[in-house]
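Written out below as structure tokens is the structure these notes cover.
As you look at this complex, bear in mind that one protein chain is not there, while each of the others sits in place.
Chain naming follows the written order as A and B, and within any one chain the residues start at number 1.
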Amino acid sequence: MTLRTYIIARVLLTIPMIFILLTTVFIVMRVLPGDPVQLHFEKMASPAAVAAMKAQLGLDKPLWVQYFNYLAGLFRGDLGKSMQDYSPVASQIFSAFPATLELAICSMTIAILVGLFLGVESSKAYNKPKDHVIRVFGIVTYTIPVFFLGMILQLIFGVGLHWLPVGGRFDPTIEPPSGLTIGSFHFSTGLYTIDSLLGGNVYKFVVSLKYLLLPSLTLGLVLCGVFIRLTRTNMFETLRSDFVTAAKARGLKETTVTYGYALRNAFLPVLTMMGLQFALLLGGAVLTETTFSWPGLGRYLIDRINFRDYTAIQGVVVVFGIFVSIVSLAVDLLYAYLDPRIRL
Amino acid sequence: MLSSIFPGIRSLAKRGLAGWLVIFGAVLTGAIVVMTLVSPWISPHNPSTLNVGHPLLPPSSQFPFGTDDVGRDMLSRVISGGGTMLQVAVLSVFVCMLVGVPLGLFSSYTGGLVDRFTSLIMDSVYAFPGLVLAIAITLVLGRGVINMSLSIAVVYIPSYFRVIRSQVFSIKELPYVEAANAAGAKKRTVLSRYVLPNVLPSIVVVATVNFADAILTAAGLTFIGMGVLVNVPDWGWDLTNGRRLLPSGSWWVIAFPGLMIILLALGFTLMGEGLSELLNPKLEEGGK
Partner (left out) sequence: MSTELPLITVDALTVEYWTRRGKLRAVDNVSFSLGKAETLGVVGESGSGKSTLGLSLIGLVPFPGRVTKGQVVLEGTEVLKMQKNDLRNLRGTKVCYVFQDPMTSLNPVKKIGAHFVELIQTHQPKVTKEEALERAKKLLSDVGIQPERINDYPHQLSGGMRQRIMIALAIALSPRVVIADEPTTALDVIVQAKILDLLNTFRDAYGMALILITHDLSIVMERSNRIIVMYAGQIVEYAPSKEIYSNPQHPYSKGLLKSIPNIELAEQKLEAIPGSPPDLLSLPIGCHFNPRCSYAFERCRKEVPPLFKTGSEHFVRCFLYDKERKA
């Protein structure tokens, strides 16, 4: 099928999926045992207080009306109000989002780089000791609970060696990077690394990296196992394929053959896997952010759970779900675009 | 039963590296299970007794794994701490298989709209971050061993579904299945007698991975505070506790329970790796 048909079909498929997700979250939050407001107060509040909160949050209306408001609100970007102080959940999520994005990008990059490199080395040394060591490494990193790895790294590099900070996102005694400001024009991404560079402040850049290093290394290592295995298998098959042997027969350099030919063709599955790993990434981010006190969506979620702020929790879950759907859509489309065999 | 285990081991060992992985994984897992079962008899101290020793003692000959912040013996806690986790893992895998396997068989064999719809739902659940989903369900259901198991089970049902579905699709068209249908066999019979036995090996492989994931997810849930609220020794709980103590550098409160979690999950993972290799041997040598 042509690219255009594929794109249309794939986008259309995403819509019902998101819809099912939204509906499910709605149902789960309301229909199952426990009224969210009463659960919030842990059944210890006066009926008046319960009624007041319900009114404020629009939870006293009939279910159908609530559902409609919920969906309509989502279109407007309104995710409801927090049970803590009735402030808009959407803006809280919005401000926590960049931190998670920064962590996610950095971790995924580390995971892919380490995974590809080790996968290539592993496939070249097939069945020799080096290969076995790398494979074991891949399995073990996958099996380590991410928060445990995080704590071990904190112990070694933070408490033990004092090289890196143990938690947080930035030095609390300095003003965080604010991005580019020219006159009245202001632009910032929310990602401290980029913002500090935009603002031309190398010192702040280094500081932000120091804080970013351990959390993203932790999450990246845990995720890389899958990439190692995938790359190893793909490379092994590709390295033995005819066109690689033909390339070698033309006398092309080893690095050209490995990285230019074999890896390029083995890369496409890695791309798809990246999309599939995204869900794991988000789950891992929740744990990593908690471990390192990283102020992102994951820690926000845990915070809200501890506070029993059910409307906020609902908002976060919805955002996560939409995020995952969009990313998997993007990866599928990118895959279709990159493989010229699908195009024509 | 023991007499049938040894020939089993010998035949596994003959199958090369993959066989050894299965054996090693099984031994590792089995050892931990046994250790947990006999823990009341082999722990040097009562794991829950406070101040058996001074708080926060590093590992020594008296307390090989040190003590935690309220003076409990870490070695005893490590020996006894697997109970909850194992219960949750076993229960969730059990529920998962109970629901996922029939669902997968029925849906993919029936085909048509039913299959399309079920697959869509399963894909949606599968794509969603597992931990977040488990958190959400635990929130709703409340804490406790059963609830935690259920929430983990829901996350992994799609895995069984997908694997079974792909297997069923390749088996469905085979002549002997068609023959059975032509002879008027009931769908139920065809599924249980013909399809299921062929799908069984994959199910076993998925189950081992499922176990490992269940353990890790249970540990994760405990870490963020959604764990089981009973006062039994638990590795996950020790890790949460240890986190508070991190700045003091008392690594032993974290390291040993964490290591046990890793070993348990590793045992299942290795078994899964070995089994998957045995059942679907990868083509390795060329040789024209």
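By our rule, contacts are C-beta pairs under 8 Å (C-beta built on N, C-alpha and C of every residue); 3 or more make two chains touch, one makes a residue touch a chain.
This one's a predicted model, so the numbers in the text were calculated from it and none came from an experiment.
**Student:** Quick one: which of A:Leu12, A:Leu161 or A:Ala249 touches the chain that's been left out?
**Tutor:** From the options A:Leu12, A:Leu161 or A:Ala249, the contact with the absent chain belongs to A:Ala249.
**Student:** Check each of A:Ser87, A:Thr109, A:Thr181 or A:Ser241 against the chain that is not shown and name the one that touches it.
**Tutor:** Hidden-chain contact among the options goes to A:Ser241.
**Student:** If the missing chain were put back, which residues of subunit A would it touch?
**Tutor:** The list for subunit A reads 126, 240-243, 245-254, 256, 261, 264-265, 339-341, 344.
Note that in this section only the chains that are shown with their structure count from here on.
**Student:** Report, in whole Å, the distance between the mean C-alpha point of subunit A and the mean C-alpha point of subunit B.
**Tutor:** 24
**Student:** Can you tell me which positions in subunit A touch subunit B when the two form their complex?
**Tutor:** Per the touch definition, subunit A meets subunit B at residues 16-17, 20-21, 25, 28-29, 32-34, 127, 139-140, 142-148, 151-152, 154-155, 159-160, 166, 233, 240, 279-284, 286-287, 290-291, 301-302, 305-306, 310, 313, 317, 320-321, 324-325, 328.
**Student:** Write out the stretch or stretches of subunit B touching subunit A in their complex.
**Tutor:** 120-121, 123-124, 127-132, 135-137, 139-141, 212, 216, 219-220, 223-226, 239, 242-243, 246-247, 249, 251, 254-255, 258, 261-262, 265-266, 269-270, 273, 282, 284, 286
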